[in-house]
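Shown next, in structure tokens, is the structure this report addresses.
Apart from one protein chain that is not included, each protein chain of the complex appears where it belongs.
Then we have chain A:
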Amino acid sequence: MEILSARRRKAFAVGGLMLAVAICTMVLSLNTGTIWLSPITIVQTLFGFGDADAAMVLFDYRLPRILVCALAGIGLAVSGSILQGISRNSLADPGILGLHAGASCGLIVFITFFRSLEDPLALFIPLFTFAGGTIAALLIFLLAYNRQTGLQPVRMILVGIAVTAGFSAISLFFSLRLDEDTYSFTSRWLVGSVWGRDWENVYALFPWVTIFTCYSLWRARILDAFSLGDERAIGIGVALQRERLWLLLSAVALSSASVAMVGGVGFIGLVAPHLAKRLVGSTAKYQIPVAALIGLIILAAADMIGRTLFLPNSIPAGVIVAAVGAPYFLFLLVKAKS
């Protein structure tokens, strides 16, 4: 009991700290842009006392984009936490498992075959990425599923790598046939450029992220049970395969919805759960919220840096995340070896 409450205290302390950092990041992000607004102006405007221009900058340009980043960061981090939990593999990540590749392929197929319909992009990109992500997940599930042993974690990762390769090949094949302008939009999207920056994108993303994050928290005990190994988990009464399928689908939903708005941002799903585990341990109940906050901080900060550091040319947030995330990934690998 003593140990448990100590862990609990630590989790709340870390969670509070992360929440503070997250709020600071978002306020700082609200503060950066081409137009300089003093913090006082921002506070005034947020409470409705600013001038019209400041209100337009904050409410029309900056706030929705920051919220999309925040939600997508949470979505990717929670998706990664779930995947790492159900696969018992700390290197699992929606990008590595092939969900992003599936979603990207969905986008390329849309751009290649349906662009001429002149329909609004916002309407169709999420649909096609979700379809792509789901197909990837189903493929992984079907190929990694074995009637005797069920869904094996190691197989899942290996199949994921193959699925990624397959989808990437299809994406590459189609993208080579795109014209220059379309290709440059697509390639920016693929590396993770926050294009969803209106309130509609926030409204569209919000229910997905909240509902599936809550679902994963509700199933936190099941996720913990997975870490015991399949047999023991069954032994303590977990309907293993069914739980795993639903959690996998939640992870797909979280990552596809996020990816639809911010593009193929990798590494957050890997790094955020990892850092969270180091900070508060592997109990899912504590790990998931902390991972979500870390994901939010990473993506909001990366987008802020990407759109301000190299003006007038902004660089995609995904590039910044990868620049920091890839070395961390290697660090983990080296550390695991030694």
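Just so it is clear, contacts are C-beta pairs under 8 Å (C-beta built on N, C-alpha and C of every residue); 3 or more make two chains touch, one makes a residue touch a chain; residues count from 1.
To be clear about the criterion, contacts and distances are computed from a predicted model.
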Options "Alpha-D-ribose 1-methylphosphonate 5-phosphate C-P lyase", "Iron complex transport system substrate-binding protein", "Thiosulfate oxidation carrier protein SoxY" or "Phenylacetate-CoA oxygenase subunit PaaB": UniProt name of the undisplayed chain: "Iron complex transport system substrate-binding protein"
Sole contact to the chain not displayed, among A:N201, A:S216 or A:S255: A:N201
Of A:A253, A:V280 or A:I320, the one touching the omitted chain in the full complex: A:A253
Contact set of chain A toward the excluded chain (per top definition): 33-35, 53, 56-57, 60-61, 120, 122-123, 126-127, 130, 176, 180-181, 184-185, 198, 200-201, 203-205, 207-208, 211, 215, 239, 242-243, 246, 249, 253, 257, 260, 312-314
